[in-house]
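Of the protein chains in this complex, one is absent; all others appear in place.
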Amino acid sequence: MPNALELRGISKSFPGVRANDDVNLEVRRGDIHAIVGENGAGKTTLMSILYGLTPPDSGEIVVDGRTVRFGSALDAIAAGLGMVHQAFKLFPTLTVAENVVFRNEPRTGIFLDRDQAAERVRALGSEYGLMVDPRARIEDLPVGLLQRVEILKALYRDAQVLILDEPTAVLTPQERDNLFVTLRRLKDRGRTVIFITHKLGEVMAVSDRVTVLRGGRAVAHLDTASTSPTEVSRLMTGRNVDLDSRPPPSELGSPVLGVTDLTVSDDDGLVRVDAVSLQVRSGEILGVAAVAGNGQHELVEAICGLRPRDGGSIVVGGKEVAAAEMALTRESGLAYIPEDRHRVGTAAGGEVWANLVMGFQRLKDFRRGRFMRRAEVDEHARRIIADYDVRVAGPAVAAATLSGGNLQKLVVGREMSHAAPLLVAEEPTRGVDVGAIEFLHRQLIEYRNQGGGILLLSAELWELLALSSRIVVMYEGRIVAELDPAETDEAELGFFMTGGRR
Amino acid sequence: MFDQLFDGALLESVFRALIPILLAAIGGMVCERAGVFQISLEGMMLVGAFAAVAGSYLGQSALLGVTIAMGVTGLFSLILGYGAVTRRGDPIVLGVAVNLLALGLTSFLLPQLFGVRGVFQHPRVDGLDRVAIPFLSDLPLIGQALFNLTIPGYLALLAIPLIWLFLFRTPIGLRLRGVGERPASAETLGVSSTQYKYAAVVFSGLACGLAGAQLALGNVVQFAENMSSGRGWIAVVAVMLGRAHPAGVLGASALFGFAEGLGFRLQGNGLPVQITEALPYVVTLIALALARKRFHRILELTAA
Partner (left out) sequence: MMSHSSSDRLSVVLSIVAALLIGAAVIALSGTNPLSAYGEMVDGALTGSGLRNTTARMIPIVGMGLALSIPFRAGVINLGGEGQMVLGGLAGTLCAIYLPGPPPLVMVASIVAGAVAGAFWAFLAAAGQIWLKLPILISSLLLAYPARAITSYLVRFPFADPTVTSSSTVPVPDANRIPKLPLFGGVSASLVLLALFLVAIAIFNQRTVAGYETRMTGLNSRFSRYGGVGVDRQVVWVMLASGAIAGVIGTHLVVGETYRFLDGDLVASGFAWTGLLVTLLASHRPLPLLAAGAFFSALQIGGLAMQRNVNVPWQIALVVQAVVIVVLAGRFVLSWRQREQPDEIPMAEGELTVTGEV
């Protein structure tokens, strides 16, 4: 029986980057095949080639023993491939059924047969254990269910090979376990699963075989049963990385953030933060663990003065912050690494210096009366570029030309450069490669050791466990647990994050 | 005073005012659903009015005028289509520039083709006849307003349920909405957003052609410089207020039609024309303010 999918000698270059370099891959029918690699190893490019979104420069794709050429996503679907993207490709205001049948709609006459669509979704759902209400709107569903809809989309199109790109990034540990059950059920029914990830634990838990990508090349093909996490990790990075070592605690000082009974609503008036109290002292990192959408982002926005609060008090650096104004909280001694560096943390159209002075442009160092001291601003920019290893020619270059990792270093460098007593760091390492993660982690620890207090939000539980002095868990707008990272693990965090009580 | 104001004749003038706005708003609504920010309705309506009068003058037939108007605005809409969809230019800048191009072009061609300035009226220009539906047009109060309309008038009213069916009950309508909401998602399923966006833009062109024809051959029989005078912008607002839903857009257009019709009537009752002419715009502003909706999309587009 031919392999379900083969790639032979796939290469792809972008200006300045060789994203895939002679990649070979054999995926056996009915296997769960993991593809692992660091950010930038070429996983995403390989997947978009597989899915017909990017044509390769050379090499061939063989599905079921037949060489295929994909001109578009449609060709890939027709060949029996189904992709579950990391960022879901769903239509928020359409229903589940509408999303699933999109472009392959059942009809009566010229009209859409909505009952049949719903029925098909229900049938597929019960066959694979992917129950979702077909008439629910996507925007009303939690993230875990959205992934089910994506898988249903692929199954509805009769995909024989399902490709999942970082499928667990948005899931709680429990949802992740459910996903694994689904994947095994797919395998049992003869479907093939390709599973892209950088999380070694998941590779070991669910896959049959592993392909390791590094620097655009496939450096190893392994049977999961006969390898170890250490070996895969070494192959991924080309060296031994130890991200999990916990730093020794540093001395605690006075409180830099005090939040008391804080209540915050979202744009639609729903209460997202419900009477939360917490404290961060200098010299400690307080981690916040929560499933996306449980109020942690609103909490941060309120602390930073970007969102008005309904009640409660916020004290930053010993000073009560009266009104919701970012300028005031910054003056009181707060720096903020936002979760979205593109939409919030930078202005792509501005120069590097303009991006590096933002938030501090009204400090005496950078202005004389109403005028800006451009020489000092440039000097400041050069200092951050050097200290944080931002790879850029100089302060006058447009920020749009920086890569994701460099942009993140720019944001982190800017926020850390003023030694604000309180640093709020939201997903500080999202989307950057392992080398940069190490660097950024060292910076955060150093900041703490220098006497800064850090409020750390991260969807990566291992990151919270590795860095935090204490961890609080938020669920539905409330703090439901406070844990010592030395005495807890991902499973326990996940238990509290999904509403578990003790 | 009020029982004098509200009668069949008022309703008639409400519909007169409503139909061009509704037609343009229908075009804008489909564009909005397809994810094209369409603010060149005003200019396309003006071009449509000019082409309708020119076509009717040349062929001495109102229907020929309507056809030519739709053809010309269909082509004219491709400027925005190409610029905003294919070239990915800023739809706001393009829309404003297209409006000004329409104003410049029509006021250039008016003296050039017809040798007059300001207003062109001619016996050869054939106006659109009203087509009375037997019996129904004799109904009290609504008969004349609803069942004695021009062909574009009927088309406008019929379009509302038809477009509702199209958008919410057909596969193509589903794809159009999908494209408008998340073009990248549609692309991964093999639906090209470009085609749908082009189709929507051209549709809005045709609708504005009809709107212009109704304005210049139905409401009056003449072309006047800048005769769309803000109606296209009101249509843009109608799409916003109606949340790009056929029923909502009809309701919003009716509100403005009512304001204009009422203004027209109050004028007869002695209010200065300068004040009553501003009424639809004031009503529009008040309606927007009362709606207190957060117009996220446009606010985000304008970034402030």
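Each chain gets a letter, A and B, in the order it is written, and its residues are counted from 1.
One rule holds in what follows: a contact is a pair of C-beta atoms (placed from the backbone, for glycine too) under 8 Å apart; a residue touches a chain by one contact, two chains touch by 3 or more.
Just so it is clear, the model here is predicted, and its values are computed rather than measured.
Within the full complex, the residue among A:144, A:345 or A:452 touching the omitted chain is A:345. The residue touching the chain not shown here, chosen from B:25, B:79, B:146 or B:206, is B:79. Seen from chain B, the chain kept out of the figure touches residues 39, 79, 82-84, 87-90, 92-94, 96-98, 100-101, 103-105, 107-108, 110-112, 230, 233, 236-237, 240, 272, 274-275, 277-278, 281-282, 284-285, 288-289, 292-295, 298-304. Listed for chain A, the residues touching the missing chain in the whole complex are 14, 304, 306, 325-327, 330, 336, 338, 343-351, 354, 357-359, 361-362, 366-367, 370-372, 396, 398, 400.
We take it that only the chains that are shown with their structure count from here on.
The touching residues of chain B, when paired with chain A in their complex, are 165, 169-171, 173-175, 177-178, 181-182, 184-191, 294.
In the complex of the two chains, the chain A residues touching chain B come out as 51, 53, 72-74, 77, 83, 85, 89-94, 98, 102-103, 105, 107, 110-112, 114, 153, 267.
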